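Worksheet: one structure, shown below.
Here the complex is missing a single protein chain, while all its other protein chains stay put.
What follows is chain A.
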């Protein structure tokens, strides 16, 4: 049984079908990247998986539990999924350290000292420990994203979701963040990552899910998708990129 099993996921906004029967698996320890043209539903897919958006139909089983069931404890399941956003979304009123400890203290009910220890460990992993007392406003984009990753990791999630983690960053900072995510990949952290960044896609993925108009058009290893794919849509997408 895969950690995440997505079956026939459909999401419509009004008359517009954004996800049109998406099916895939994510195994524990695996890393998959979701790519596809702008507006094809990548963010919506991630958001449906932890029910930030309500799926219209279909099933999402996470760790054997049906995420879309009416009885599902959505908040408990969300705690098992670390979500990293394009725009970092750090809590502006909290220091770097408090950003990371907040959920530990409030959700995991961890004693303050223990939460701090955990948080500093994760911040160190992201090379951000020395900024523990800084407020988000004083951080660069790359630093903010590293704190956001530490915040997600601190909860010891079963899987990390990334929604375009590098696209708000300049190339240098983006490389830094890619390097850190790659490190997680090598440590076998389970990752589902939406990105337009080919560099990121190649460095962190076991396979790439190519999403087009709300459907999985292909799922394959990066090297098979990136050059001379038989499907003209995929070939032209990556042809344009590289």
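Here is the rule we use: contacts are C-beta pairs under 8 Å (C-beta built on N, C-alpha and C of every residue); 3 or more make two chains touch, one makes a residue touch a chain; residues count from 1.
The definition used in the following text is that contacts and distances are computed from a predicted model.
Of the names listed as "Methylenetetrahydrofolate reductase", "3-isopropylmalate dehydratase small subunit", "Phenylacetate-CoA oxygenase subunit PaaI" or "Amino acid ABC transporter permease", the one that matches the UniProt record for the absent chain is "Amino acid ABC transporter permease". Contact with the chain not shown here comes from a single listed residue; of A:85, A:162, A:210 or A:237, that residue is A:85.
Residue-wise, the contact with the chain that is not shown comes from A:102, picked out of A:72, A:102, A:198 or A:233. Here the missing chain is touched by one residue of A:36, A:55 or A:136, and it is A:136.
Interface residues of chain A facing the missing partner chain: 50, 52, 75-79, 81, 83, 85, 87, 89-93, 102-103, 106-107, 135-138, 148, 151, 155.
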